[in-house]
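The other protein chains are all here in position, but one chain of the complex has been omitted.
Chains: A and B, in written order; residue numbering restarts at 1 for each.
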Amino acid sequence: MTRPDPSISDLVADRRPGHSLPAGLYTRADVFDADMEIFFRNHWIAVGLECDVPEPGDAYVLDIGKSSLILLRDDEGEIRVLHNVCRHRGARVLNAGNSIVSKLVCPYHQWTYELSGELMHAPHMGQGFDKSCRSLKPVKFVSVGGLVYACLSDNPPEDIDRLIETMEPRLAPYDIRNAKVAYQCDVIENGNWKLTIENNRECYHCLGNHPELCLSFIDLDFGYDPAALSQADRERADAHEARFAEVTMAWEAAGYPSAAVLPRVEGDTNFRTQRLLMNGAGESQSPDTRAACKKLLGTMTDKMLGDVHLWGHNTWNHFMADHAVIATVIPLGPDRTLVRTKWLVHKDAVEGVDYDVQHLTSVWVATTDQDAELVERSHAGVSDPAYEPGPYSEFAETELESFAGWYVRQMRVNGY
Amino acid sequence: MTRPDPSISDLVADRRPGHSLPAGLYTRADVFDADMEIFFRNHWIAVGLECDVPEPGDAYVLDIGKSSLILLRDDEGEIRVLHNVCRHRGARVLNAGNSIVSKLVCPYHQWTYELSGELMHAPHMGQGFDKSCRSLKPVKFVSVGGLVYACLSDNPPEDIDRLIETMEPRLAPYDIRNAKVAYQCDVIENGNWKLTIENNRECYHCLGNHPELCLSFIDLDFGYDPAALSQADRERADAHEARFAEVTMAWEAAGYPSAAVLPRVEGDTNFRTQRLLMNGAGESQSPDTRAACKKLLGTMTDKMLGDVHLWGHNTWNHFMADHAVIATVIPLGPDRTLVRTKWLVHKDAVEGVDYDVQHLTSVWVATTDQDAELVERSHAGVSDPAYEPGPYSEFAETELESFAGWYVRQMRVNGY
Partner (left out) sequence: MTRPDPSISDLVADRRPGHSLPAGLYTRADVFDADMEIFFRNHWIAVGLECDVPEPGDAYVLDIGKSSLILLRDDEGEIRVLHNVCRHRGARVLNAGNSIVSKLVCPYHQWTYELSGELMHAPHMGQGFDKSCRSLKPVKFVSVGGLVYACLSDNPPEDIDRLIETMEPRLAPYDIRNAKVAYQCDVIENGNWKLTIENNRECYHCLGNHPELCLSFIDLDFGYDPAALSQADRERADAHEARFAEVTMAWEAAGYPSAAVLPRVEGDTNFRTQRLLMNGAGESQSPDTRAACKKLLGTMTDKMLGDVHLWGHNTWNHFMADHAVIATVIPLGPDRTLVRTKWLVHKDAVEGVDYDVQHLTSVWVATTDQDAELVERSHAGVSDPAYEPGPYSEFAETELESFAGWYVRQMRVNGY
C-alpha cells in the first residue's frame, strides 16, 4: 500500500538547516492552505500603493486568495481599505482593477455605501432595518512611505513599527505617496510562492540568466565565494567592496540612510533594506544604466544616490532617483503565483516627454519573464520524487537560509 | 494551526432564518456532492421536453453530473428515458445533444438495443449469453404537460402528483407536448447552483440589471417595501394590484387557472406557479412586449392571457400565448452551473415567416447573460472569508427565504 503522507508538522521538523525545504512544503495543497492562513492572512502583506488611488473616489481592487480588498481614497483624501463584499448577499461590489466611484454601489441590488464603507441606502429592507451594523468591513492597514501594507487578521503583528521607522526616512526624498504608476504588468509564475521569494533573495542565478539586469546590478553584493574568483576578479571584488563602504559612509553623512538593515529570523515582519551601488553609469536599472525618466522622483536632485532596495514580506522594491520598481507577490495556488510589477515616476513626469515606457520598463520586464521560467523549472523539480533538499551556498544564498529559517519558525509558532 | 472545517451538519445548523446561507453551503466540494445526491439524484428534476424528440427515433442526451440520460421517442411514439451506458463495458451509447436513431448501437462493439432499451444483438458473446438481463437501464420519469421530469433514484418523491395536477390544466391550452424548439442556448454561470436559483427567485435585482426584461416584467409582483415608494409610485402599485386581482378573477372565470400556487417548505417537490400580467402591450416577453410569433401556441387565440409562470425544482418557465421560455439548471461543479434555455413556438410556426429567432430570443438571451454576471459576482463574494450571511428583504426576497428553508429542511431530512 502507498504510504500515508507525512503531516505538515513532520515536514517542518524535517527541514535541515542549510538546505532547501522538504518537497511537501513547496507542493502540497494543505501546506498552501496553511501558508495562506499564516503568511497572507495573519501577517502584514504589501497590497498596493497610495498612488494607485491618487484622487478622491479612485479605487483599486486586489484579490488575495479568496479575499478581495478595495483600496480607495475617500472624499477627505484619506486612504481606506475595505472588504469587497456586500453586506446583503455577499456580492462583489467592485470588479478587480481600477475604477472611479462617487459611492460604492453594489450592482446586484443597489445597496449603496459611502466611501467610508458606511451603508447609506438599502432599498426595500423595511423600516426596522438597522443600517448601522451593515458597513463594508474595514481592513487594517498602514502606509509605509506610500507603500500600503494590510493585514486580514484582527491581530496583526506589532513589529510593523520597525518597518515604518526604518523606511519612512529612507523613502521620504522619493515621495512615493505622490508618485505616479507609469506602467503595471502581471506575470503568473507556475510555481509555489516560496520559490518565487527564494528566487528573488539571491543573485547567484543572475549572471547566467539576467543579462539586462546585470548591466546595473552588482551580483557581488549578494555574496560570493572568494576562492571561486580569479586573482583579477578577486582584486576587482575587493576594490568594489572598499568603494561601496566608502560611498555608503558618504551617503549616510549626506543624510541618506543607506546601511543594511537585516531580516530577523525571530521577528514576524521580515524585511531587508540597503542602499546599493549600481554598475555602469550607476543611475538606474535601465538598458543604458542612465536615468530613464528626466524628471526625478520627489525632491531628488542627485542621480547617484544608488538603489534603495527593500525586500518585504511579499514584495521587492527598488527606489532610484528617476523611478521606482515595486513587485508584489500574491499566491494563486500551490503551484501558481502572481507577480505584479509597477513602475513609478514623478507624478508630473509626462510619457513620451520625460520617459518612454518601453525604455523605462524593459529591464525588469525581461528579468521577471526570466525569473518566471526559473521558478517553473524549480517547481517541477521539487515536485519530483527524486528531489531531496539540496545545500544552500553559504556565500551566495545566505538570505535563503534566513528566509527558510524564518518560515519554519513561523510555522512552528503557529502550531506546526 | 488552521482550524478544521465545520461539518456539513454544522453548516446546516448554522443557517439563520431570514438570512442567506452560510458560505460553505455555497462553496464546498463536499456540500456539492451531497447536493448532487440529494437534490439531483433523489428528487424529480426537469431534464427536457417531449418536443425535444418530436418523431420516433429522435433522441436527446442530457448529462447530469456523471450521469447521462437518453430521452427518446420510441417506435410507438412513446417517450422513454434510458441511462446512456452500454451494458457491455460501459461506453456512452450516444453523444450529448440531439440525434436520430433507428436502433441504439453502441459504437464500441456494436451492441445493439431496441428503442425500448432491450438488448437485441451482442456479437461474439457466445451461445449461453443471456441478453434479457442486459437492457439499457430505464430512468423513472413523468411528463407534466410535455415537460419531462426524471428521477435518478429508485424511490422518487411521491408528491410529484401535486405538480402534475396543478400544471396539466394550466398548460393544456399551450399544448407544449406538440410545440417546437425554435432555439436553444447554453450559458455556464460561474457560481453555485443555489445562487443561480436564488437569483431567479427574486426580482429585487431586475430594475438595476435587466432593462430588456423590465419592459414586460412587473417587478412589483415579486414584492416591495411600500414605505420605499414615493406617493405616486405607491398609488401606481396599488392600482396595479387592484387590476391584477381583477384580471386574475376574470382569467379564472374564463376557465384559465391563474391564482398563485405557493411552494411548500415541508414538501419534497417544490414549485410555484401563477399567471402574471405583463407590462406594455402585455402580450409577450419580447423587445416590444407584443407577440413575437404570429402563430400562437396550442389552442390559444387570446394574446392577453398573460404569462403562466412556473418555478420548478431546477427550472423556470414562462408560457405566453405566442411562445414559451424554458430554462433548466444543471450543476457542473461547486462553482459552475449550466443554464440551458429553450424557446418554444407552435410546431407549425415557420422561422422567417411567423417569427424571427433574434427577435424571439433577445430578451431572455440578454437577461440570462446579465444573470450569469450577477451569479459569478455572488459566488466570488460568498467565497470571501469576509462574507457573512446577510438579511433577506422581508418584502422582496420572500421566495429566497422559502427556498433556503426548504433546502435546509431537505438537508436535515437526509441526515445532515
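Going forward, contacts are C-beta pairs under 8 Å (C-beta built on N, C-alpha and C of every residue); 3 or more make two chains touch, one makes a residue touch a chain.
Model, not experiment: these values are computed from the prediction.
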Self-check item: Of A:Asn98, A:Ser393 or A:Asn414, the one touching the omitted chain in the full complex
Solution: A:Ser393
Quiz item: Which residue numbers on chain A touch the omitted chain?
Solution: 1-2, 20, 23, 198, 204-205, 208-209, 223-225, 227-228, 374, 377-378, 380-387, 389-396
Exercise. Could you please point out the chain B residues that touch the chain left off the display?
Key: 33-34, 37, 41, 66-68, 83-92, 107-110, 123-127, 129, 134, 137, 152, 414-416
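We adopt the following convention: only the chains that are shown with their structure count from here on.
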Quiz item: By how many degrees does chain A turn when fitted onto chain B using C-alpha atoms, rounded in steps of 5?
Solution: 120
Exercise. Round to the nearest whole Å and give the separation of the Cα centres of chain A and chain B.
Key: 48
